[in-house]
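Of the protein chains in this complex, one is absent; all others appear in place.
So that you can tell them apart, the chains are marked A and B in the order they are listed, and the count of residues begins at 1 in each.
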Amino acid sequence: MQHLTGTAATLYDEIQGLPIVSPHGHCAPEWFAADDPFPDPATLLVVPDHYVFRMLYSQGVSLADLGVGTPGKGADPRQIFRLFARHWPLFLGTPSRFWMSYVLTQTLGIETPLSEETADEIYDRIAEKLVDPAFRPRALFDQFGIEVLATTDGALDDLSHHQAITNSTWTGRVVPTFRPDNVLDPSDPDFLKNLGRLAMHTGEDVSSFDGFLAALRARRAFFKAMGATATDHAIEVIHTAWLEDPERVYQRLRKGMGSETDARAFYGHMLIEMAQMSVEDGLVMQIHGGSRRNTNAAVMDQFGRDKGADIPIAVDWVRGLEALLNRVGNTPDFTLILFTLDETTYARELAPMAGHWPCLRIGPPWWFHDSAAGIARYFDQVVETAGYWNLAGFNDDTRAFLSIPARHDMWRRGVALHLEQQVARGVFGLADAREIAPLLAVDLARDTYRLTT
Amino acid sequence: MQHLTGTAATLYDEIQGLPIVSPHGHCAPEWFAADDPFPDPATLLVVPDHYVFRMLYSQGVSLADLGVGTPGKGADPRQIFRLFARHWPLFLGTPSRFWMSYVLTQTLGIETPLSEETADEIYDRIAEKLVDPAFRPRALFDQFGIEVLATTDGALDDLSHHQAITNSTWTGRVVPTFRPDNVLDPSDPDFLKNLGRLAMHTGEDVSSFDGFLAALRARRAFFKAMGATATDHAIEVIHTAWLEDPERVYQRLRKGMGSETDARAFYGHMLIEMAQMSVEDGLVMQIHGGSRRNTNAAVMDQFGRDKGADIPIAVDWVRGLEALLNRVGNTPDFTLILFTLDETTYARELAPMAGHWPCLRIGPPWWFHDSAAGIARYFDQVVETAGYWNLAGFNDDTRAFLSIPARHDMWRRGVALHLEQQVARGVFGLADAREIAPLLAVDLARDTYRLTT
Partner (left out) sequence: MQHLTGTAATLYDEIQGLPIVSPHGHCAPEWFAADDPFPDPATLLVVPDHYVFRMLYSQGVSLADLGVGTPGKGADPRQIFRLFARHWPLFLGTPSRFWMSYVLTQTLGIETPLSEETADEIYDRIAEKLVDPAFRPRALFDQFGIEVLATTDGALDDLSHHQAITNSTWTGRVVPTFRPDNVLDPSDPDFLKNLGRLAMHTGEDVSSFDGFLAALRARRAFFKAMGATATDHAIEVIHTAWLEDPERVYQRLRKGMGSETDARAFYGHMLIEMAQMSVEDGLVMQIHGGSRRNTNAAVMDQFGRDKGADIPIAVDWVRGLEALLNRVGNTPDFTLILFTLDETTYARELAPMAGHWPCLRIGPPWWFHDSAAGIARYFDQVVETAGYWNLAGFNDDTRAFLSIPARHDMWRRGVALHLEQQVARGVFGLADAREIAPLLAVDLARDTYRLTT
């Protein structure tokens, strides 16, 4: 746990108990729809956490032994937990260790330090908790003080779990996010199949480009009606360009006759169409850029997607977004949030861009950079040019539900440390710092994502 | 204002009162030629400051309402100032806030904090000052302790304002800088027209490449005679390459028949010609690289150039300058100063290059990086490889005349903080720090730009 003293402690005290606004993440809505107990400690804390199993894999631990993917199906949860506990020192210095320690001590009330020797004892104590109704998803959601939680959902999702939550008596707010990449990106292996499903879902005739656009509008409207306030895109290489005749390219792609150039051009065009639809319907647009996915082919083949081999690459936001911004970037009320894994773009590109374009907000430190030092570098590199009001506040961006309070806590400590430093350097006084702290902790996220109740 | 204590305060005290050497910037020479009072607080402090209006624009304020460009012609200065004051909190954490606060308190003697409520009062108090002879350009120049101020002037400028200053009884030193990009870069929309004007200005026959070179030499000689000690280039993508037959490319371009490839090749060749002329005439060469200009087409169309939409891009100094350096980089007495907006090149490219090539000096943190944290990152990343003597000292690079003392003050505080840290870490002792402090504050700038009187 990061120590805070003096001004940082004062500032932290004022924001640590604020509600959690979680406008972007990957929790499964079915958890809150079904409200079933979580199965066991390993399945809850180890198996789905790519931060955890990637580190173990990097040191020679087998993914199958960790219960990952199809080859891991038969693994014994207790053995998995032992394996994790034995390698616990590997996480020294990483945010995973902070998150996991927070979950163990703050959420699960376990003070015994984790080690190979204590693995079984801790496993048992967690297992006990999981059958306690206070540790079911909805109860934890309430206990965590979550004001609103956004999930991330494919364009073809029927949002039945969100519907079930809405229909239930539970008052927790869980909203979907529209992530349409698999119907926009022709290089997706299921693109053609997905077009068919899109037609089916919407009743639109997607044999024309206009029909395709109408289908997307219909899905956006459905998501919005279900509570969505935002869309999201995960893009490896940022590219936007307006096509004069998208229909022609669409027809080639729809018939499976498009080239790679067509695919790239079409996706680059569709991002602008999406931005234009955001101008129409008010959904906030998000771009998560620069992650090269599934770079380990063997792991992908055996264990599937999202298995720790997604690696950041350098990004060119300036030229990549030029076409999109020049089409809609000056439009009132359009909001586009950019997330980067390439920290070199904080000061060079994102802060100057967000410090000019009315639509842009800089997303918080993402993924590998959602860490104590990553947060410090972020503030150091974005604030002087973008100020505070061009930031999008915090996202936990996690599928590890139990870690949500830990992640917001790390951010809030980082906010307190940053503001303490600003005060110490004379950049501004404590009064200003006390106004900025809750802004960074909660308000900017709520406002940017239009999640005000 | 950045707090300084202990060693940093000691070091700062010794350099804060040193004269200001301003070897690169964008003040208008007519201010000092005419010595008219500045018109009003908004026109002085808000309207021309792209740091200020870009931030306001990013938060939805209309540029026209801020008096910017042709659409802003009719805006009422008092209303502009109110608009600025109302949004003053947006600048928390930015260097603009530091500069503006310094101008208000130190230069204009206004202690009332700026806010929507105090806007009118402060406006009136500034307006009063501006009619006071002590706040005319020449008086301020003298009061600021400016030893020399360089302006930046197009190759076709007649330097009549500089002539008027020289002819006046005022002893302030204002020197021009030769910025010839609009007669070197064939992609400039006015390139052909400018060639005609170049011929007219010099009497040279620019129908041959040799005549073109002769005309450039003539302009350089004229600038030098008028006091210039340096040239300057603003280049988006750094590229130099020596052409074996520049005449042929020149002829195509001169007839408006050159391709984009020709234009790029020609400009890349001309930079080397400029470097060679610097070897001949001793003018120090500057390259400001990697700013993509006017990226917001709508703002460019309505409000013109330099309206806050210039965004940095990644730069490759190593391959970009290889041809130039291999032609003149080992020549005695040639000086080339490099400015980057891509901080990743500080440690990776610029420091190793400046730590080898006799001609190279690293320019100070530029533009978005001319900030407290930017200065700290600069020292952190350049000194260990380049040392101190391969740096070019400080530039304020501003068109905001009143902010010049503030900017030099921020640098001097940054110097003091850096040197304090070096002493604390045992890198060197206080005696060395006391020698390096004035070097960084004034001497390196004066020496590198050959501005010694």
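Going forward, a residue touches a chain if its C-beta (ideal position, glycine included) is under 8 Å from a C-beta of that chain, and two chains touch if they have at least 3 such contacts.
Since this is a predicted model, take the numbers as computed values, not measurements.
Among B:64, B:130, B:234 or B:347, the one in contact with the hidden chain is B:347. Annotation: of B:7, B:291, B:381 or B:395, B:381 touches the absent chain (contact as defined above). Even with one chain removed from view, chain A keeps its contact list with that chain: residues 1-3, 54-55, 57-60, 89-95, 97-98, 292, 295-299, 308-314, 341-344, 368-369, 371-374, 377. Looking at chain B, the residues touching the absent chain are 314, 316, 318-319, 322, 325-326, 329-330, 332, 344, 347-349, 351-358, 360, 380-381, 383-390, 422, 424-428, 432, 436.
The rule is simple: only the chains that are shown with their structure count from here on.
Chain centres here are Cα means. That of chain A falls 40 Å from that of chain B.
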